Every structure is written in C-alpha cells, then in structure tokens.
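Excluded from the complex is one protein chain; the other protein chains are retained at their positions.
By written order: A and B. Residues from 1 in each chain.
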Amino acid sequence: MSVPAEHFATAEDQRQAAELGMWVFLTTELMFFAPLFLGYAYNRWAYASAFAEASRHTDVVIGTVNTAILLTSSLFMALAVRATQLGHRRPTQVFLLVTATLGAIFLGLKGLEYAHEWDEHLVPWLDFRFAPGNAHGAALFYYLYFGMTGLHATHLTIGIAMACVFAFRLRTQPAQHLRNQIETGALYWHFVDAIWVFLYPILYLVNRHG
Amino acid sequence: MNAVPDSEIVPERVLHESSYLHEGFTLRSWLLTRDHKRIALLYLISITGFFFIGGAAATLIRLELMTPAGDVVDAETYNKLFTAHGVIMVWFFLIPSIPATLGNFLIPLMIGAREVAFPRLNLASWYIYTLGGIFVVATLIAGGVDTGWTFYTPFSTLFSNTNVVLAVIGVFVVGFSSILTGLNFIVTVHRLRTPGMTWFKLPLFVWAHYATSLILVLATPVLAMTLSLVVFERLTHIGIFDPALGGDPLLFQHLFWFYSHPAVYIMVLPAMGVASEIIPCFARKRVFGYRMMAYAIFGIAIIGFLVWGHHMFVSGQSLYASIAFSLLSFLVAIPSAIKVFNWTATLYKGSITLSAPMLYILGFVGLFTIGGLTGLFLAATALDVHLTDTYFVVAHFHYIMVGGTVMAYLGGLHFWWPKIVGRLYPETWARIAAVTIFIGFNLTFFPQYLLGAQGMPRRYHEYPARFQLLNEVSSSGAVILGIGYLLPLAYLPWAMLRGRRSSANPWGATGLEWQTPSPPPQENFATTLQVIRIPYDYHPATESAESQA
Partner (left out) sequence: MAIPTVKALLSVWLGLLVLLGLTTASAYLDLGVGNGVANLVIAIIKVSLIALFYMHLRHATATVRLAAGAALLFLFFLAFLSFGDFLTRSRNSTPWRAPQTTSATGDTY
C-alpha cells in the first residue's frame, strides 16, 4: 500500500499493524493446535507401544519427501517476500507460483498417503483394523494423525489459495502495493511449515528402529 | 441533587447534527458499517436480546425451584433450561458484554484514534457472533441441549440424546468472534495511540481490555479445538474421552477448563476497567496506585491461566496437581484484592457523588469482594470437596458475574450513555433501578450460599423439603431483580429519543473520550490530539474550593 488507510498516520504504521496482527493471529492458531498436541502427548505416554507400532505403519518416504518439499516452499516464499521488498514484480510472481505448486505437490502426495491408509484399514471409524492388544492405542494414534494432518492440510490449502491470489493480483499491480499482504501471507505460510516440522517427527518417526 | 450541573446541559437549538449517528440512516449503512461506534451499538442490541433469552431460562429455573417437587418441568427439560441459561449468558452475553459494546465504542476514543486497527475485521466479528447466535437459537428450537454449559464427557459425547452438535457449533463459531475482537484491540492499543499517549497515561479501562484481549486470543482457540474433539467423538465414538475405550474424560476437563477459567477473567477484567473510570470521576480524585492497578490487571490475567484445576478437585485429578492448583488459586486473589483496596483508597477523602453509575460501581466493588472471598473457600481443597456442585458454587459465580460484571456493565452503560447517544438518561429512575437491582440480586443469591453450605446440590430440579424457605426467598428476589433489569431497558432507549441533550463532558470527567462532542463525529476527533496530562487528573481540593466560591 503506498497510501495508508485513513486511520493510520503513515504507511509504516499500517505495515507494523499488519505484521503484529498476523503474529497475534498465528498465536491463536498455535493455541488452536494445542489440544491436539496435548492429546497426542498424553496418549503417547499412556499407549507407548501402540503408538510406536502405529507410527511404523506411516509412509516415512512420503512423509520425509513432503517435509523437504514444504521446507523448500518456505524458501521460495521467503524469496518472494524479498522480491516484493525490492519491487521486482515478475520474480515475485514466479516465486509465489513455485511456492503454491510445491504446496500443491505436498497435498497430492498427502492424498496418495491417505488413499494407501484407507486401503490398509488404518482410518479409524471406517473399518479400522489393527493387531489386537494395540488396537485402541493405534486407533487413537490414527485419529490424531488424520486430525492433525487434516487440519494442517486445510491451512496449507488456504495458504496456496492466498499465494495464487497474490500472484494473480500482481498482473495488474506493482509489487509495492501488495507488500503488506505478501509479507503477512508469508508469515502464515511459514507458520504452516513450522507446524509440519513438529508433526513430522511425532507422527512418522516414533520408534522407527523397532 | 443533580449529578450533572446545569451548565453542562446544552439547549437543543445550539447543537450541530453531524455525529456518527447521522452518517447515513439506511439499514445498509448500519449493516455494512466500518465505524467502531456503530458496530458497538449492533453488539449492544444483540447482547441485550440474548440477555433476556438467558433471563427467560433463569425465570423458569427459579419458578421450578419455588417448590421442592419437580412440578413445573421434568428433569430433562430442567437440564436443558440451565444449559441454555449457562451457554447463552456466558458466551452470548457476559464475554462480549463490556468489550464488544463499551470496549469497541470507547477504546479508539480513549487513545485518541480514529478507528480500530482492522475495521472490517471488527464488523466481521459481529457477523460471526450473529451466526453463532443463530446456531444457538436453532438449538433451542430443535429442543435444546441437556449437558450443562460445561459439556462434560462422556455424557456429551456418548449418552446425551439432545442437540449437542448444534449447540457446540454455535459456541465454536462465537469463539472466533471474540478471538478477532481481542486481536483487533491488541493491535489497536499497540499501534494507534495518539502522540503523547504513552502506556502509563492510558486509562485503566484500556489496560483492562488489553489484558482481556490477551486472554481472548490465547485461551479461546483451545476451547474451539476442544469442542471440535467433542463433536468428532460424538459422531465417531473413537474414544479419546471414553474410559471404556481407553480414553480419559479428564483430558476433556483439562482442555475445557484451560479456557473456561481464564474466561471468567475475560468477564471480570473489563468490569474492573469500568470501575476504575467511574470511581475517580465521582470521587473527584485520582486513582490510588495507578501503576499497581495496571500490574494487578496483568497479574490476574497471567495467574488466571494457571488455576484451572480448581474446577476438578473431585474429578479424579491427582492430589498433587490439586494442591498446586489450590495454591495458585489463592495467589490469584492477591492482585484482585489489591484492586479492591485501591478503589477503596481512591474513595477515601474523595468528594463523592452518588450518581447512578457510582451506585452501580459501589455495588460492584462490594459484591465482587464477597464473591471473590467465597472463591477462596472453594480454592481450599478440603472445603471444596463439600461445597463443589452445590449452590455455594452457584452463588459464588453469580456474585462475581452478576453482582460484579453485570452491575459494572450497567454502570458503564449509564456513565457513557450521554457520550454514546448525546442525551442524558433520567437520573432518578436510574438510581431507583440500581438500588432495585442491588436488593433483588442479594435476595436472589445470598440464600444460595446458605443452601449450598447446607448441602443442596446444583442442577437438580427437585430438592428436600427443608430447603424450601431459602429457595422461596431466592425466587422472590429474582422477581425484584428482573424488574430492576427491565427499568433501564425502558428508560435508556427513551433517553436516546427524548432525553435532555448532553454536552461533550457532562460529568467533568478526564479522558480523551470526553474531549469530543456527544455523540462523537464519525472520525472521532476533529484534530489529532496531543496528550500532556496524567491520567485521572482530578483535583478535589481545587474543585471543592471552586464550588464554594
């Protein structure tokens, strides 16, 4: 924005307000995920062997590749922000679209994973089958797995849509006009990535050596 | 004796007509407004509506409890009544009451700003609130929900045959309304203060709402996810809260109360903020210990996050956790007590006017103190084992939420009504209402302490005969309380249309909101203000000298 909204004294005031607003929002998002993390921590403590067994059934190859994809998407989002700050419209668009594409590939691979898990009867409530003895704990693991990765995927979808919208708007507007939006959108994207950084080890890497 | 000097009453013909109320008269101009003042009024209408719906449920409850037998409604209907009362009063009245109406209206004015940081988000908050309200009304129409406002598992997830999902969706949605309001206030206070308005020149009303906003953004999302888990559990029976399937009902309780205890501070901190504005004005004296008051607000907010287990002393929670929560619960009383002492010290040797707002706030201070002290009884685990789930607890929280928050809300509404609508309310009627409410309130709820101590359980539609007399007193008091609430419902709108015109500062109060006309223009201030005076710059010595001259 080159002209601030009328209740802000300067453009810098508006930029700082947008930045603080997004960080406060991310705080609420973290607290929104919090009960799932607590539920996971409690049930992992209560059903240690079941969680270990269940985690070994996750697709660690897709999980690891997806993590690398998401980390790379964060790189490109950071590059997009940098390009916006320098006023380079075309590179910003390219970086945003690469970010969105990587996010979409993540979602595609996730969909494949979900399809495999459905075939292997690992979806709780929908014909869930697991070795008896660990069945309750494994059901809880997969409940949290689908809950957390599903919620994450929803947030990622919103992020992809945002990146696409920004890239589209850049067709007719200079980079400076969208700077606040892209910077705050990037914060959101990095947050979604950060959540995945925690989800990956707790879902895919429990007792892998067993 | 008039609270407002005659010199402050402005003749009709002198006033200009360019306030925020005159910027468009269409429905569209109100429903698509970005003006924080108009959004505050939208909220005022909504929450008043819900207050009376919740009050209707309370009326039926007190009617049933007039006699020991369960003869007005059956047990399940009674469960639905207290659930409706709790859900509506907590989430659709108390939590938004002061922040969404007075907070929205006043915070930009008090800091010298034109608007809140995110005006469109502010409007979205109100629409989200309304959507949540629609779900709750739908729940009532569909036959209600009987789990209690606390939605305890596994009853809510496995056994209740009522509209749990519909009710929970309503609460989930309205939670986002309060999250966005809190977000808006935090950024507004950080980024939109006028030059010279440093943190320690802010009115305590703003400090209180800032701390409240911190609680709103940190606690409410936890509730949202917890309620989502209840819905999933109800639909799929996976077992995360079901002991038979290896789940833990206490996981739900920890998550629920992690939000719901700070929620009570969301309800009381804004009320304390209102008190800190009204007492100095009608004692004509600076707030005693301004900085300590600000620090105490934060003490309450932060320690308030660490005490939730005191709702779980008899739930099967570990003894050691209970000890920790009990100790922390005693600690949280300290900053609250500091505030009560400082209000009292502010009154001491002040030049006191018993205007209607002052009557409400004096009632607030006294009743909040009683409610807070009884909280200490409940914080002691050994006592709580006997008092929990009795009417003692019901009396305790009603003393704070009704004797406290609702009285402060009404006091604030009266204090700032001239600013909001540009006209004065009728002072005599307002004082009558304040006294009626105070008397009705005490008659309704004080007997409940006695009932609880004698062992009458809460959430029961029938009770042993020996409890009848106190229940009759309580129900009769509720009639008086109801009449008291109906009075402002009549004369405040009347004042809006027919009251005497008010000047910019009818009370001679400090604070930037009084430096602009009543009602304010849409942009709040004609010029950018520069703040140089300290907060609450009242001078009782010079004022009394002037009035004698």
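Throughout what follows, a residue touches a chain if its C-beta (ideal position, glycine included) is under 8 Å from a C-beta of that chain, and two chains touch if they have at least 3 such contacts.
These figures come from a predicted structure and were not determined experimentally.
Chemist: Could I get the residues of chain A that touch the absent chain, sorted low to high?
Modeler: These residues touch the chain not displayed: 16, 19-20, 23-24, 26-27, 30-31, 34, 37-38, 41-42, 45-46, 60, 64, 67-68, 71-72, 74-75, 77-79, 82, 85-86, 186-187, 190-191, 193-194, 197-198, 200-202, 205-210.
Chemist: So that we can see where the missing chain sits, which residues of chain B does it touch?
Modeler: Against the missing chain, chain B presents residues 190, 214, 218, 222, 250-251, 254, 258, 305-306, 308-309, 312, 316-321, 324-325, 455, 464, 466.
Basically, only the chains that are shown with their structure count from here on.
Chemist: What does chain B use to touch chain A in their complex?
Modeler: 113-119, 179, 183, 186-187, 190-192, 217-222, 224-226, 229, 232, 236-240, 245-248, 251, 254-255
Chemist: Which stretch or stretches of chain A touch chain B in the complex?
Modeler: 6-8, 13, 16-17, 20-21, 24-25, 27-36, 38-39, 42-43, 46-47, 124-125, 136-137, 139-140, 143, 147
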